[in-house]
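Sending over a structure as C-alpha cells; questions will come in a sec.
The complex appears here minus one protein chain, its other protein chains still in place.
Now for chain A:
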Amino acid sequence: MSKLKIRVDQDKCQGHARCKSLAPELFELDEYGNAHEVGDGSVPAGLEDKAWLAQTNCPEIAIEVTEE
C-alpha cells in the first residue's frame, strides 16, 4: 500500500471536529477547535482507513488525502 498524506485546508475547515473524533492520531485541534494535521501529515502505516474515514465524514470537504 502506498503511503498517504493528509492536509486540512484552513480556508475550508469550520471546526466540526469530526476528523479529531474519528482519527485522533492524525488530527489536532487549535484553541478555536479548528483542525490541523499532526506533524507533516504523513499517515503512519495501519492508520490509512482512519485517514479515509475522516476525509469522508468532513462536512466541509476540507481534508485532502494524497497518495505518495
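Here, a contact is a pair of C-beta atoms (placed from the backbone, for glycine too) under 8 Å apart; a residue touches a chain by one contact, two chains touch by 3 or more; residues count from 1.
Simple rule for what comes next: contacts and distances are computed from a predicted model.
Enquirer: One chain is missing here; what is its name in UniProt, given the choices "Carbohydrate ABC transporter ATP-binding protein, CUT1 family", "Peptide/nickel transport system permease protein", "Cytochrome" or "3-isopropylmalate dehydratase small subunit"?
Expert: Answer from the record: the omitted chain is "Cytochrome".
Enquirer: Kindly note down the residues of chain A that lie in touch with the hidden chain.
Expert: Considering the whole complex, chain A reaches the absent chain at 14-18, 20-21, 29, 31-33, 53, 56-61.
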